[in-house]
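Just one protein chain is left out here, and the rest sit where they should.
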Amino acid sequence: MSKFLKKRTKSLGQPPGSLVHIGEIRTEKTRISVTDYNEKQYAERTDVPVEECKGYIDTSTVTWINIDGIHDVSIIERIGEQFGIHPLLLEDVMNTEQRPKLEDSDQNLFVVLKMLTYNEEKNSVDSEQISIVIGPNFVLSFQEREGDVFTPIRERIRNGKGRIRSHGADYLAYSLLDAIIDNYFVILENFGEKIEQLEEEILEDSTGQTSAKIHSLKRELIFLRRSVWPLREVINRLERGESKLIKKSTLVFIRDLYDHTINIIDTTEAFRDTISGLLDTYLTQVSNKMNETMKVLTVIATIFIPITFIAGIYGMNFEFMPELGWKWAYPTLWGFIALVGITMIIFFRRKRWI
Amino acid sequence: MSKFLKKRTKSLGQPPGSLVHIGEIRTEKTRISVTDYNEKQYAERTDVPVEECKGYIDTSTVTWINIDGIHDVSIIERIGEQFGIHPLLLEDVMNTEQRPKLEDSDQNLFVVLKMLTYNEEKNSVDSEQISIVIGPNFVLSFQEREGDVFTPIRERIRNGKGRIRSHGADYLAYSLLDAIIDNYFVILENFGEKIEQLEEEILEDSTGQTSAKIHSLKRELIFLRRSVWPLREVINRLERGESKLIKKSTLVFIRDLYDHTINIIDTTEAFRDTISGLLDTYLTQVSNKMNETMKVLTVIATIFIPITFIAGIYGMNFEFMPELGWKWAYPTLWGFIALVGITMIIFFRRKRWI
Amino acid sequence: MSKFLKKRTKSLGQPPGSLVHIGEIRTEKTRISVTDYNEKQYAERTDVPVEECKGYIDTSTVTWINIDGIHDVSIIERIGEQFGIHPLLLEDVMNTEQRPKLEDSDQNLFVVLKMLTYNEEKNSVDSEQISIVIGPNFVLSFQEREGDVFTPIRERIRNGKGRIRSHGADYLAYSLLDAIIDNYFVILENFGEKIEQLEEEILEDSTGQTSAKIHSLKRELIFLRRSVWPLREVINRLERGESKLIKKSTLVFIRDLYDHTINIIDTTEAFRDTISGLLDTYLTQVSNKMNETMKVLTVIATIFIPITFIAGIYGMNFEFMPELGWKWAYPTLWGFIALVGITMIIFFRRKRWI
Amino acid sequence: MSKFLKKRTKSLGQPPGSLVHIGEIRTEKTRISVTDYNEKQYAERTDVPVEECKGYIDTSTVTWINIDGIHDVSIIERIGEQFGIHPLLLEDVMNTEQRPKLEDSDQNLFVVLKMLTYNEEKNSVDSEQISIVIGPNFVLSFQEREGDVFTPIRERIRNGKGRIRSHGADYLAYSLLDAIIDNYFVILENFGEKIEQLEEEILEDSTGQTSAKIHSLKRELIFLRRSVWPLREVINRLERGESKLIKKSTLVFIRDLYDHTINIIDTTEAFRDTISGLLDTYLTQVSNKMNETMKVLTVIATIFIPITFIAGIYGMNFEFMPELGWKWAYPTLWGFIALVGITMIIFFRRKRWI
Partner (left out) sequence: MSKFLKKRTKSLGQPPGSLVHIGEIRTEKTRISVTDYNEKQYAERTDVPVEECKGYIDTSTVTWINIDGIHDVSIIERIGEQFGIHPLLLEDVMNTEQRPKLEDSDQNLFVVLKMLTYNEEKNSVDSEQISIVIGPNFVLSFQEREGDVFTPIRERIRNGKGRIRSHGADYLAYSLLDAIIDNYFVILENFGEKIEQLEEEILEDSTGQTSAKIHSLKRELIFLRRSVWPLREVINRLERGESKLIKKSTLVFIRDLYDHTINIIDTTEAFRDTISGLLDTYLTQVSNKMNETMKVLTVIATIFIPITFIAGIYGMNFEFMPELGWKWAYPTLWGFIALVGITMIIFFRRKRWI
């Protein structure tokens, strides 16, 4: 989330479709796991060699091939060959700077989006790019590293819980997307809490750090919006049902997913308005505080400057100053000073400064 | 209205269509009441067991089944089964974080929206999610708790006043929506009064609290807009008359409802502009006040600092200061001080500071 | 123009189409006047009883029925019955909070909009809601009170001047709309003058009141925009010529009306930009003034504080201060003070503060 | 450019299509000049009486009739009669407050737009309304006064240079529009220079006048945008080639014109962003300067106030002040004062104030 753009200089000048990994390498070894199932059967296998993947999809079962690690050109290339994925799409898989999008070729659907997970330790958002290829009876998912939000789905497949075992690859793909998007709500929830904390801080006891915090929230939101807005079109295009790979029975679920997406976008927009309101409030608070500081200075200075002047007058060493010899001069002077002081205080009370 | 998003963590990882209540539980027991009528007959019954509901809708009468309390999964599930409501819609009923929307399946129309009521005691807005299912001759309404804005409709059905008894389920549903949306005007009226109070406060006598009040109004408005904007599309889709469940004679009423919705949106937008104008005005007021404070300080300091210096000069203890022995030195000095003072006052008058 | 929303609580819970007057009662008695004409004939009658209106429209002449006063439910209801106006439209006639809109039923066209007139005495804008029903050979116009912008049209009908006597009801309705919209230009002209005055005030001699004036202009503009923007769609729909009640020969005039509306909207948008620019300019002026105040204070303080310190030093009563006994100490000190003063002045000149 | 809206009160209440001149009278006498040409012939005549104009267009040659001065109702009326121009269009010709627009009647195309010329003497923009009527073999151009940007076109017709003599009236009209729009670039160029000057002024040496200058630029831009934005639609509609009066061979030129228009709009939008950025920069500069002023005051006051206090202490006249009699008291005090001063200076250095 820190860097705006990752170095892509190494891909400059390469012919289009050349596979170059853009981004950080986040796992050492690429691991392929296969989950193969239908209503009756179920098989799961990890660390599958690339060449054996193809075998699974020739059967009538639904096959989910999950690839953790996308930096190894040769593996990605061989997978592409086996499943007939266009080189340009493979390029997208390996470029982690991708904007969420949907590509609909005749043989498969290609979806790329961001998987956001909330990292409780660092109190920050982890972003990972995930590419999903939907074929007639298989789903490929490419992740940057191990660890994802799909554990409940794996459980459901294992246990045959829910509809998932009796539906096809399109429903599996929907389930993956649903799991990713459901996690966005957790991010938003967390974001909302941060805003509320900041709100309290501003209204009660803001410090010089507050503006940096607002800035940081704003920047996170810009990132969030970039991940979320394009999703709208991606899911909308899925929902429109133009691809034969999505069965009609699955469309109702995708419509539900679309509603979730709209809800997320709506919330980010509300967050945006709220943060911009926070900044305004903070600025007026700063102005108010400055005004208060000024008032303290002005009150003190305005009361003491004239009476200090009076004291200065009678500190002069002129020979002929008749007041100096008067008996009641000193107490009279104190009376005068008190008078000036009280007048000032009344004046400031009227102006509601004190 | 306080929290941005309610905890939905418990629904994470559930298969889609799993019923999980998201939100606060606002009533202890779920209560089902049935109103059954046609032009001649009329029957009303409260605390109806779920299983007996189905019986009412098999007759030719119009049946309105109102459910208060949506947190009990088993009851919602059984209602869903009886009336053939898709599990995803039931999920929406139970998730109080829903965005207003319309779902048009072949058998029924599903509308979810927010019922806003003004709570005079707390001087705040109560928000409750309400889901309405429109079938051929029945209407289901799911509320979070007892107490709603439908009392006048119940009265009209009882007394056979207005068109309601001679029209079908679509007109009943329209009446419910109309009652909800009419209450939005009360909220807006109240909101407008708050803005006017704030306006007076700012123009006459703003305090440090004012910016917090503006912020709070802004936040309420963000909430209001989120409830109101999606309504536009919901009602518009109803009006377009694509569903067979809405008779043509009812469409003219729904068009009227649409006009109300537009009017509400228009007003919230005008509120938005007004509040943003208020903030600008407040900020300039704060700046003006600060300037005034500065001027008081500057006037006092500028007049007294030079003459205090003069007094300091003649307080010095040099042996050879000829002025100290002069007879008219002291009165001359006072004259000089008066001169400096008057010059300064003329200077500030010219600058229009005093 | 003062209140955001009028009390509509009394209409809450009424069945739709119930006639309830929302707004201020602005005339005591409802007065109906009829103007009946064709190319040859001409008749005018005031205070016509409701029941006699119907008679006029059964002839082939064009009939203009003008109703001043819309608060009397029974009269409005009887008019509605006679001319076959839908109860929902009558509800709109009586609710002065209506947004400008066009309703196209099979029998008639219903237009509601705001008639704005400039009140020279109060230097403010009077707003009145006017509803126009266009039938095959009649036009109904509902006004909140007597007095309107239609006098020139009445004159033209009386004198047979212009096209009006030889054209139908659609041309009469166009003439009414044209008269109303032409008056908007007067409002805008007046508004523009206010902006120019404010502009001069800000650039030359702004006071603490200025921000209140900007705020008030902004608020008036928000009101104006709400009256004007929806007109665009109203006139546009008329122009599209979908209603059989508008003859093709009248369409060219309505297109002209549409151009006027766009021109008005354009001007309000330019006003909006200008006012927002004014506010920015005012704020920078306030900042500049504050800076100037600060500079005066700083210059005075910076010159006198050090030399006052010097004077303080030689006011000390130490026994062993050799300078005190020196002969040229006093003049030397004055020289030193002059040096400090001049250095400071050069310093400030360099900084361009004085 | 100074006034927002010209008095149109005199046209209030007139029947539509009544000719009333709105705007300033900018030429004394209306002058009509005729240019008549085809590939072989060429004739030019000035001060042509209205009645003789018609004769020119009955021939097969292309005729350009230019009218300087639009305030004379009778002349405009007679021209309208001769060329069959709708009274509403004539009204538009005479109303100099017109928004750029295109009117496509069956017989002719009517275009109204603003001719902007840069007045080098006054360093300002002159705006003049120009109406162009395109007929099958003639072009009418109505200008507010003599003097225009068409001299090069007249030259080209005279000399038979370029395509103009061999093309029809549509190409002539295109040439006129092209000449007008090409001049917009000069205005923009000039505007851009003003922005750059202001930019330098702000970054180097801004004064109190600067905010007035920014405001004035902003206002000019609002005017410019109002002249330019509607052009987009005007030219776009011409380009769409719906009128039979525009030959297909001319369309490619009009497409080029459209590109120019988009380029102009683009540039005005970039100007808008730049000016808004300038204002922000200016405001931060003012804030920075104020801060600098404050720092000077604070540094001086903070150094001298404490040491002046010390001097005051030893100026007291108590009988029992042991320090007064000490021999090294005076130098010690100076040492102490130096210490305080140096400490303060170190403190401010750390804060990076000096």
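Order of writing sets the labels: A, B, C and D. Residues in every chain begin at 1.
In this text, a residue touches a chain if its C-beta (ideal position, glycine included) is under 8 Å from a C-beta of that chain, and two chains touch if they have at least 3 such contacts.
Note that the structure is a prediction, hence the values are computed from the model and not measured.
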Selected from D:Val48, D:Val73, D:Ile262 or D:Ile345 as touching the chain missing from the view: D:Ile262
Sole residue of D:Ala212, D:Ala301 or D:Ile345 that reaches the chain not shown, by the stated touch rule: D:Ala301
Touching the absent chain when the full complex is considered, from D:Gly17, D:Gly147, D:Gly162 or D:Gly341: D:Gly162
Positions on chain A where the hidden chain makes contact: 3-5, 7-9, 11-18, 86, 88, 91-92, 97-99, 101, 103, 205, 208, 211-212, 214-215, 218-219, 222-223, 226, 230, 279, 282-283, 286-287, 289-290, 293-294, 296-297, 300-301, 304-305, 307-308, 311-312, 314-317, 321, 323-330, 333
Hidden partner interface residues of chain D, rising order: 151-152, 156, 161-164, 174-175, 178-179, 182-183, 185-186, 188-189, 192-193, 195-196, 199, 203, 252-253, 255-256, 259, 262-263, 266-267, 270-271, 273-274, 277-278, 280-281, 283-285, 287-288, 290-292, 294-295, 297-298, 301-302, 305-306, 308-309, 312-313, 315-321, 352-353
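The working rule: only the chains that are shown with their structure count from here on.
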Separation of mean Cα positions, chain D and chain C [Å, integer]: 26
Gap in Å, rounded to a whole number, between the CA centres of chain C and chain A: 42
Sites on chain A at which at least two other chains make contact: 315
Graph class of chain-chain contacts, one of line, ring, star, complete, other: line
Those chain pairs that satisfy the touch definition: A-B, B-C, C-D
